[in-house]
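Okay, handing you the structure first.
Complex shown without one protein chain; remaining protein chains in place.
So that you can tell them apart, the chains are marked A and B in the order they are listed, and the count of residues begins at 1 in each.
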Amino acid sequence: MNLFLLFLSALLVNNFVLVRFLGICPFMGVSKDVDSAFGMGVATTFVMVVAAAVTWLIEHFILAPLGLPFLQTMAFILVIAALVQLVEMFIHKTSPGLYKAMGIFLPLITTNCAILGLAIMAVQNAYTFIQSVIFALGAGLGFTLALVLMAGIREELRFADIPEPLLGAPIAFICAGLLSLAFSGFAGLI
Amino acid sequence: MARLWKNFVNGLWNENPTFRIMIGLCPVLAVTTEAINGIGMGLATTFVLVCSSALVSLLRKVIPEKVRIPAYIVVIATFVTIVDLFMNAYLPDLHQVLGLFIPLIVVNCIVLGRAEAFASKNSVVSSILDGLGMGLGFTWALTVLAAVRELLGSGSIFGWKLAADGATTIGVMSLPPGAFITLGILMALMNMIAARQKRRAS
Partner (left out) sequence: MVVVLSVIAMVSAAVLSLVYGKTSVIIEENAARALESSVLEVLPGTATVNMIRRSPDELGVDDPQEMREKGQETTIIYQGVDEQGQIVGYAFVGEGNGYGGVVRVLVGVDEATDQVLNVKILNHAETPGLGSRIEEEGFRSQFAGKTVDDPITVNQDIQIISGATISSRAVADAVREGLQDTVRIYRGGE
C-alpha cells in the first residue's frame, strides 16, 4: 500500500480518536488547554512510533517464529509499559526542559489504549516494518490534532452559557461528536 | 453484610465507571452500535474484572509493593487472553464484531484502577463484589447507550426490527459522531437524575 495514503488514512480519515475511539481517556482528560494537549500529543506520538517499531520486532522475531500468538497481548502491554518507563528515564537524564514539558504525561500513556491498539492493528493488517512506523506516525499526529482541536474548543466553552446538567464532560462529548462529524468529511478524500 | 452489599451497588450507580467516574470510555463508544454488542463487551469486561480483582486480592500480601503494577498487568493480561480465546472459540460472531476491543480490555482503566484502588487493600469477598458491581455498572451503561443508538440508527433493538420497512433511520447514530453525542446526552440525563436525588435528600 502506498505509504502516503497509509499516513493520511491514519491521520485524518481513520483518526484514532474521532473515528476509531482509541485514546478517549486522555482525549477527555488532557484537553482542557491547548498547551498541555499539545504536550500530551507529542509525547504520545513519540511513544507510539517507538512502540510500533519494538512490537513489530517482537511479533516477527519472537512470537511468530515460536508459535506463541496467545502471548501477544501480554508481551505487547509489558513492552509498552517498560518502554514508557525507559523513555521517561531517558528524557529525564538527557533533556530536563523536555522532561518538564512532557514528564507528567508519560505515566498516563501506558494505559492509553491507542498504543496497544496500534500495535495489534499493525500485526492484524500484516504491515511491514516501514508501514508500521508510518502508520504509528500518522496515528500519533492524528491523535495530537484531535487533542489540540478539542482543547481549542473547550477553551472557548468556558465562556459559553451552558445548561447546568450539560456542564463539563457532557458538552465536551457533544462537541467531540460534532468534531467527529466534521472529520467524516475526510472520508471522501482519496 | 450491609457493607458487602454497599461494595456491590457502589459501581452500579454512585461510582458508575461510565457515567460518573468516566473511565474506560473507548469500548463504550466503539462497540455500542448494537445492544447485543454492548452486553457482550460488558460481560467480557465483568469477567476480567471479577477474576483479576479476586486474584489480586488473594495475592495482595505476596506481591511486593515495588513490582505490584507489572504483576497486576500480568494477571489482567492473562484473564483477558483467556476471554479472547474462549470468545473466539465459542462466540465467533461476537468475537468478530468486538475484535480489537477484546485485547484492549487490558488497558481499560477500570480493571487496573479497581485492582490498585480496591482489590489490593480489601478482602477477597469484598473485592469480588466490587468487581462484579463495577462490571455490571459498566455493562448496563454500555447496553443503554447501545440500545439508544441501535434504535435510532438502525430502527431495531437487540436485532428485533421495530421501525416499519422503508422508514428513515438516523444513520449517523450508528457512525462515530452518534456515539459521542449519545453519550454526552445520556451523561447530562444522569447528571439531572443525580441532582434531583441530591435535592430530595437535603
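Everything below uses one rule, namely that contacts are C-beta pairs under 8 Å (C-beta built on N, C-alpha and C of every residue); 3 or more make two chains touch, one makes a residue touch a chain.
Everything numeric in this text was worked out from a predicted model, so none of it was measured.
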Shown chains touched by the chain that is not drawn here: A, B
Candidates B:L12, B:L29, B:V50 or B:A77 - the one touching the absent chain: B:A77
Listed residues A:V13, A:A136 or A:A151, member touching the removed chain: A:V13
Absent chain, residues of chain A that touch it: 1, 5, 9, 13-14, 19, 69-71, 74, 121, 124-126, 184, 187-188, 190
Contact set of chain B toward the excluded chain (per top definition): 59, 62-64, 66-67, 70-71, 74-75, 77-78, 81-82, 85-86, 88-90, 92, 96, 171, 174-175
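Note that only the chains that are shown with their structure count from here on.
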Chain A residues within the chain B interface of the complex: 18-25, 28, 70-74, 77-78, 81, 110-113, 115-117, 120-121, 124, 163-167, 169-174, 176-178, 180-181, 184
Chain B residues within the chain A interface of the complex: 22-30, 69-70, 73-74, 77-78, 80-81, 84-85, 100, 103-104, 106-109, 112, 172, 175-181, 183-185, 187-189, 191-192, 195
